[in-house]
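One protein chain is absent from this view; the other protein chains keep their places.
Order of writing sets the chain letters: A, B and C. Residues in each chain are counted from 1.
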Amino acid sequence: MFLFALPDHAKPLVAPVGCPFVMHYCMRRLLNAVNKKIIRSYQSSAMALSRFEYVKQFEHEDKLLSNCWIVVRIDGKGFHRFCNVHKFDKPNDPDALQLMNMAGMTVMQEFNEIAVAFGQSDEYSFVFRRDASIYQRRRDKLVSYVASLFTSAYMFHWDRIFHSRSLVIRYPPSFDARAVLYPTDDNLRDYLSWRQADVHVNNLYNTTFWNLVASVQHQLQQRTDYVPKGNHSVTEDRQCVREK
Amino acid sequence: MFLFALPDHAKPLVAPVGCPFVMHYCMRRLLNAVNKKIIRSYQSSAMALSRFEYVKQFEHEDKLLSNCWIVVRIDGKGFHRFCNVHKFDKPNDPDALQLMNMAGMTVMQEFNEIAVAFGQSDEYSFVFRRDASIYQRRRDKLVSYVASLFTSAYMFHWDRIFHSRSLVIRYPPSFDARAVLYPTDDNLRDYLSWRQADVHVNNLYNTTFWNLVASVQHQLQQRTDYVPKGNHSVTEDRQCVREK
Amino acid sequence: MFLFALPDHAKPLVAPVGCPFVMHYCMRRLLNAVNKKIIRSYQSSAMALSRFEYVKQFEHEDKLLSNCWIVVRIDGKGFHRFCNVHKFDKPNDPDALQLMNMAGMTVMQEFNEIAVAFGQSDEYSFVFRRDASIYQRRRDKLVSYVASLFTSAYMFHWDRIFHSRSLVIRYPPSFDARAVLYPTDDNLRDYLSWRQADVHVNNLYNTTFWNLVASVQHQLQQRTDYVPKGNHSVTEDRQCVREK
Partner (left out) sequence: MFLFALPDHAKPLVAPVGCPFVMHYCMRRLLNAVNKKIIRSYQSSAMALSRFEYVKQFEHEDKLLSNCWIVVRIDGKGFHRFCNVHKFDKPNDPDALQLMNMAGMTVMQEFNEIAVAFGQSDEYSFVFRRDASIYQRRRDKLVSYVASLFTSAYMFHWDRIFHSRSLVIRYPPSFDARAVLYPTDDNLRDYLSWRQADVHVNNLYNTTFWNLVASVQHQLQQRTDYVPKGNHSVTEDRQCVREK
């Protein structure tokens, strides 16, 4: 399979010993020669492939309508459990929120066509400009790549954020994503208002609720020296409310 | 905002000191009472939200045609660079491939409607059964979640795999994903044949190429004691071929 | 299968002879009784149907994005031939254009959510308002119904328009249709400008061309008293140009 013997052919080409430039030149020339042969065989293999290649026609490219704002919203999968397993502070764990923000920033740095991003709880909305042309606005590509990069950045920055708490990630978290189109600026503003009102209501409720829980636990503790071992029932209650 | 004073009201309810069951019962009752009030205010807040909630109607659920095989194929973004930065062995790094397989297994464990999966290089195809009903076959959800979970598992298992080589991940990797429908079993078989033929040709080429590179480097080394410091040009050549 | 005997039961109910109201009442009561039985058997038949009814789930409803202008443009199929066969005047036959307008008006009368319509040659654009909710903005329904109604009205008014010329329709004409979404008012205005510029250029060309043809024919006629029997070659030329 080795198509040429280096010692014989290479000699005249080899420059003064140790000269990296000439050697690179030599290697490149030789390899180019090999490449051409391989490319040819590759191409004839490709011919052989063509019997199956028709399956590519089943791929449809759903492109997002031009001149609309594209919102890609990622959302944590089962983060209720994830928060409990990793003992995030309730209602808001500053480190965990900071980690979300770092992941969001990574996505914004990657896509310079994102105009604004907005995060709350375990979700993050990325607003791509009307004229964004990323991946020719292909839905699958955009949605999956944002979800993947966000996830990746979330795990990448974990150690830095939770180092002081010696918090080790116990299982791989994940996020889904969806793309939504908004034709007018008003629609987009209302979308952001919708998310902001949502976070406001949730925060109001959660802050009240968890302060109440803390207060009850504190009082019970003082009276009985009893420390409840789990907050299972509390969690259930909260879940009930949130899932209404 | 605290809706009741525990000491006064709670007393008659508190069971014999230290009894965890009764305390839980008590706490739950109190919290339920609070919850109901909060839910009511929450719902009236929800009323207030409704002015913006119309934006949800812009979300379209593209559902994948029933009774077709669904192939979700994930594909590494810029893995050429990722492999170089992390000095993966060429042409095949057993550890890196093993990591891909572990990520693939995590996805298969999560979705029990995956019939078969097939990985090669930096891509992985997951074949969902014809009758898969996951997320009601919603395209965005499926595509983004598979991409995210694969990415997450890839990073989660990194340390275990590369521990012995003390290989630290330098930047967050990512994968895109697409969903393709195949109506018949023959179409699906041809899809798998297509990917298999692809991996075969690529492997043949890469194995030959990198052995050749190693052989040239070895000979040059013997003659000149020169060790080329980079394989920049070689990489370029290979890239040329692969991108044809 | 006849479930009741009318003479016996009906007698007491029958009102004074000839009273239509009472008879109707009687008939309705009897038939209602029958209906109930039939409905029951119908429903159990429906049960029998259910084995096949799953095929309905394969119907996907593609809904057009909210708050966008919807343009449904219909376009004549093979109208070049249709014009020739029916000997429409070139470049513009006032009657044929009038017929297009009458068909367009029928569509506008049917859909009160059409804001503006614009016709030229063998095409017609109907602009549905941003907030149009017709058929819940289902693409298939909208596109097919507009095409069908336009076609129907075109044929319905044919006789009235072409009566004086005793022009009989020789074969069924048809139109295709497509729906296009425009997110902003500017985009819509540019769409209309695009069609207007198109009709302007085409008219300029066609008017010049057919005047030239007429002039040549006139001159040849004067010199030779020869009247060419067909304009086959001319038609071909024009076709060449239009199909560029």
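Following the convention adopted for this analysis, a residue touches a chain if its C-beta (ideal position, glycine included) is under 8 Å from a C-beta of that chain, and two chains touch if they have at least 3 such contacts.
If you're wondering where the values come from, they're calculated on a predicted model, not measured in any experiment.
Here the missing chain is touched by one residue of C:96, C:114, C:161 or C:179, and it is C:179.
Residue-wise, the contact with the chain that is not shown comes from B:67, picked out of B:67, B:109 or B:133. Listed for subunit A, the residues touching the missing chain in the whole complex are 57-58, 60, 63, 65-67. Within subunit B, the residues in touch with the undisplayed chain are 65-68, 181, 183-184, 187. For subunit C, the list of residues touching the undisplayed chain reads 1-2, 6-7, 14, 17-18, 20, 23-24, 27-28, 30-32, 34-35, 38-39, 42-43, 45-46, 48-49, 51-56, 58-60, 62, 74, 77, 106, 139-141, 143-153, 155-156, 169, 171-182, 187, 190-191, 193-194, 197-198, 201, 204-205, 208-209, 211-213, 215-216, 219-220, 223-224, 226, 228-229, 233-234, 237, 240-241, 244.
In this section, only the chains that are shown with their structure count from here on.
Over half of the residue numbers at the interface between copies subunit A and subunit C are found on both sides, making the touching surfaces mostly the same. Look at where the CA atoms of subunit A average out and do the same for subunit B: the two points lie 9 Å apart. Those residues of subunit C in touch with two or more other chains are numbered 65-67.
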